[in-house]
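The structure follows.
Removed: one protein chain of the complex. Kept in place: all other protein chains.
Up next, chain A:
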Amino acid sequence: MLLHILNRSPASSRVPFDALRAMGDNDRLLLLEDGVYGAVAPLAETFASIRGRIFVLKEDLVSRGLEHRQAETMELVDMQGFVALTEQATQTVSWY
C-alpha cells in the first residue's frame, strides 16, 4: 500500500486528477498544505472514488480557516497521524 501525499487543490490544478488516476486499489491519499481545499464541498466530490482511503492534515485545514468545513468522507489526522500513515505504507509518493 502506498501513501500518496497531495498539496494541490482540484480548483487550481490537474495534479489531483493525475494522483487519483495513478492510485492503486488499496492506496491512501493525504491532503496537506493547499491540498486541504479539496476536503471541502463541492471540491471534495473529486475524491468520491476513494472514500475511506482519504485523509486531511488537520493543522493545514485549521490554518486556512476551514476547520469543521471538511466533507464527512474526510478523515482528519494531525502530524503524528501523518507519521503513522507513513509507517503503515511501504512507500510514499508526493504530488505537487
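Definition applied: contacts are C-beta pairs under 8 Å (C-beta built on N, C-alpha and C of every residue); 3 or more make two chains touch, one makes a residue touch a chain; residues count from 1.
Methods note: contacts and distances are computed from a predicted model.
Chemist: According to UniProt, what is the chain that's been left out of this complex called? Choose from "Anti-anti-sigma factor", "Transglutaminase-like superfamily protein", "tRNA 2-thiouridine synthesizing protein D" or "ABC transporter permease".
Modeler: Per the UniProt record, the undisplayed chain of the complex is "tRNA 2-thiouridine synthesizing protein D".
Chemist: State which residues belonging to chain A touch the missing partner chain.
Modeler: 5, 7, 32-34, 59, 78-80, 82-84, 86-87, 91-92, 94, 96
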